[in-house]
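All protein chains but one are shown in place.
Per-chain numbering from 1; labels A and B assigned in written order.
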Amino acid sequence: MTETWTMTKALNEGLRRSMRDDERVLLMGEDIGRLGGVFRVTEGLQAEFGEQRVMDTPLAESGIVGSAIGLAMRGWRPVCEIQFDGFVYPAFDQITSQLAKQTYRHAGSQSFPVVIRIPYGGHIGAVEHHQESPETYFAHTPGLRVISPATPHDAYWMIQEAIAGNDPVIFLEPKSRYWPRGEVDLAASGIGVHASRIVRRGTDVTLIGHGAMVATLLAAAEIAEQEGTSAEVVDLRSLSPIDYGPLIESVRRTGRAVVAQEAPQHVSVGSEIAATIAERAFYSLQAPVLRVSGFDTPFPPAKLEGVYLPDADRVLEAVDRALAY
Amino acid sequence: MATASETICLLSPEGVLVESEMTERLLPLIEALPEERLLDFHRQMAVTRRLDVEASHLQRQGQLALWIPSIGQEGAQVGSGYAARQQDHIFPAYREHAVARIRGVDLMRLIELLRGLDHGGWDPAAHGNFHLYTLVIGSQTLHATGYAMGIGLDGASGTGDPERDEAVMVYFGDGATSQGDVSEALVFAASYQTPQVFFLQNNHWAISVPVSRQSRTPLVRRASGFGIPGLQIDGNDVLAAYAVTRVALDDARAGKGPRFIEALTYRIGAHTTSDDPSKYRDEAELAYWQARDPIARYETYLRGRGVADAFFAEVAEEGEALAADMRRRTLALGPPPQSKVFAHVYTDPHPLIAEQQTWLEHYERSFGGEA
Partner (left out) sequence: MTIARFPLPDVGEGLTEAEIVSWRVAPGDRVELNQAICEIETAKSLVELPSPFAGIVVELLAAEGDTVDVGAPIIAVDTEEASEAPAEPSPADVAAETATDAAATVAEEDEGSGAVLVGYGTTGNVQSRRHRLARAVPATAAASVIAKPPIRNLARELGVDLAVVMPTGLAGEILREDVIRHAEQAKVFHNLETPEAPVDREERIPVKGMRKAIATAMVRSKFTAPHVSEFTEVNATRTMELVKRLKASPDFAGVRVSPLLIMAKAVIWAIRRNPMVNSTWTDEEIIVHHYVNLGIAAATPRGLIVPNIKDAQDLSMRELAEALEQLTLTAREGRTTPQDMQGGTVTITNVGSFGVDTGTAILNPGEVSIMVLGAIRQKPWVVDGEVRPAYVTTVSGAFDHRVVDGDVISRFISDVASVIEEPALLLD
């Protein structure tokens, strides 16, 4: 059975299902209860599950994550919402010094099933701190899992899988993809939560990305097709761990790879992927692995986001370069 | 030293019970204690101090990377430690060795932590609900608050049965009160009316920074700013520590909301064995506090109650024996297995961990003989 939902609706339904399945799951964050969240992702959930399980917290990100850790010690399964990507930093210490290390510190005597949902990324014309891509900081932190759905179907399933898992998860929601609709297969996910997926088949170059970037890569692939270049597109879905199997298999066939991300390039997830592909598919590469990223500047004022964010043209420029080798 | 309008003290520095309106209300709690428990107060303080001294020696002999002395703070810790009930959960900072012992934690866990064998690693559920030491200043206050929120959600407090109702006690220091996380913990505790006692050991120093740099007002006043009732006590008075904490915990577990206790005490020793207080403290201040030692005053009190020499001698011997045992066991500690690097990074299986662990195994096997 399938439904056609926005990602917001898919997340809402996924959260609802998780909360129905397990009464230890609770939601906490700013404005998520009565208001239903600034993006309405948690709409209706406080009415259904009550104030105790859907908590409007004080305005304190570190407090949200820190108390979630304590709740997890007590056997609850907290799902925290950080209202915007740029506001996760006050909670950074609780996430990296505490949450990421608690299982290790406890030598496995407890698990810490805390999910932290963060709307992230650009393309929404917002003011400063509301269009960040902080995934690298968390992917770089051992002890965390980092995932990001690109479609409503993946959003529906991955949020449930993140909640059901026993490890801390940073769940990055590409907010520019909140409103486009997509088919959601309610029967099954069809794929592991950390698996990467080839979403378009091609022969000449492999395009790799996550979150909102996947739509951009598909658009670039369509244009490339008209020009006679057959591009394969891979949705990473998980940034930590990264499922390299399909990536390497793809690059072995195409011989060329372009990794695209909204995040700034210097020391990014894209850089890690480029290095790993070079190491594992060295003899298959006809060209170096190229990266297309945001510039290494703070995210610019909204009027300049079109210049800053990689679009199909920037992706195709890299494809041209890769093919020229 | 910043005192509030009333600093609660049941037992003076001279070891004499104090008669006052406040003590009148609290002394019954002391009188209700069996004699055995009153002797335990001394035993715990004295033995913990003896083990603490031994641990410092072991550090100076190269057996530990670090030791964190608790000397001078035994009164606050033992009193509050005994005030907690078995079902309570304790969130320490990293200096609460006496509380650890009272909750049943073998100090070898702390030795192993400070020798670099692990990051703590004991299971709180199997160690009297004494949670792991947290080295990031103040972070534990949020974890404790979250835990207490969880107790509330479970309906495991406020039922009116103090034998079963649960409460949380979190320890932190004067330096920690400047950290944002501590404020946030107080915000959440007040908002959600958690069954929780915030126990602040104001030992007057955060390494080399005096408490006057942390606050221009007695720290206990912070509590009312958050809407949480707070009391200040003479932290070197084990009886006050016991009585006030007992009331606070029982109020919290009865659903009356969080409580805050500031225990005025002093860090007689250094911050850790890497620190040298002679660089920033003066002898006079040290002497002032040494004259207010928790163990000395309590011994005077017990002797005044008729406790004989033999008891004190026996406790001293016990201290010596336990110290020798701790030494023996420390010297016998071997290196941790290499596999420990990779153990328990995640609860669920993780491919990158498995890959790197396998790599290291192959790498180690590729070496032959001695370097």
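Quick notes
Everything that follows uses one rule, which is that a contact is a pair of C-beta atoms (placed from the backbone, for glycine too) under 8 Å apart; a residue touches a chain by one contact, two chains touch by 3 or more.
From a predicted model like this one, the values you see are computed outputs, not experimental measurements.
The chain that is not drawn here is touched, among residues B:H57, B:R164 or B:R305, by B:H57.
Only one of A:R200, A:R252 or A:R321 touches the chain withheld from this view, namely A:R252. Contact with the chain that does not appear here is found for just one residue of A:M158, A:L172 or A:L285, A:L285.
Summarising the interface, chain B meets the missing chain with residues 54, 57, 59-66, 115-116, 273-276, 278-279, 327, 331, 366-371.
Listed by residue number, the positions of chain A touching the unshown chain are 252, 280-286.
Simple rule for what comes next: only the chains that are shown with their structure count from here on.
Against chain B, in their complex, chain A makes its touches with residues 26, 52-53, 57-58, 60, 62-63, 65-76, 78, 90, 93-94, 97-98, 101, 103-113, 142-143, 145, 165-167, 240-241.
The part of chain B that touches chain A in the complex is made up of residues 118-126, 131-132, 134, 136, 139, 141-151, 153-154, 180-181, 184-185, 187-188, 191, 343-348, 350-352.
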